[in-house]
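All protein chains but one are shown in place.
After this line comes chain A, so read on.
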């Protein structure tokens, strides 16, 4: 048996510039951090059972991976030539579709685990590349590459996406005091709204042709440097204000990025003293940076928005940053191979 885990992430600025339509014209850049919420993947060798089994929100047992419903497990197994004698199960700290990158964390963990299953150790970069290839090339999802790299590398990073498909990962070396302070100024809420990430991104992609919007994206990629500088200085108000500017810019890009409920959430936070914030992807989560004395008021206000919209799954998610990336926690598969 092999156990792998990969963290989810919080991205601050630059989201969307990791799409090929943009970074092939101008370098894309995202600043993000891994958080203490994980996707866990278990892969088990079943030498006496000639089947493929995948267990996630449902359980599938099939004779050949081509019969699987789970698109990414199916594509990965077919691509790697694993056709039988395997069980794959996934577990998560959070529900899926929070917008915190869990689907790519899953892919990175899957790549790490399946390579270990074949007796190959892959490093962080290889895991990120393999997961990007799986999601974008093999499955054809219209997504970028930031989440795969954030999950594979862990920690706080500036990711740069180059036209030649290479990705630079530059760690942001902040000490524990600033990290803890940023954590304590941050509020993250799961809105309870769950939709697919691809819908918004498709629209954003479509719009990049427009020269003015391309310029806006360039500004977003550029602002990553400023965000990093403010972070290293511990200027949390400045960071919040940059998030707010990013939110405003992003709204100008894709007309339906946020539906009106997400606007309500965001406005509730801003009216109650947040410096700034953002919604993740289709609004699975909203996040605020705010002075500590305003946290209670913001909590109350957003809870009220959730209640008014009957979002029963709404809750606050306490978040801490982690250094860990995608990691094999346990690998006893070689023992299994010896005994059979």
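Note that a contact is a pair of C-beta atoms (placed from the backbone, for glycine too) under 8 Å apart; a residue touches a chain by one contact, two chains touch by 3 or more; residues count from 1.
Everything below uses one rule, namely that contacts and distances are computed from a predicted model.
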Problem - Protein that the absent chain corresponds to, by UniProt name, given "SIS domain-containing protein", "ABC transporter ATP-binding protein", "Phosphate transport system permease protein PstA" or "Cation:proton antiporter" - result: "SIS domain-containing protein"
Handout entry: Given A:142, A:155, A:240 or A:283, the one touching the chain that is not displayed
Key = A:155
Handout entry: Options A:59, A:180 or A:308, residue touching the unrepresented chain
Key = A:180
Handout entry: Residue, one of A:44, A:71 or A:331, that touches the chain absent here
Key = A:331
Completion exercise
On chain A, the omitted chain is touched by residues 5, 36, 116, 121-123, 154-155, 171, 173, 175-177, 180, 184, 322-325, 327-331
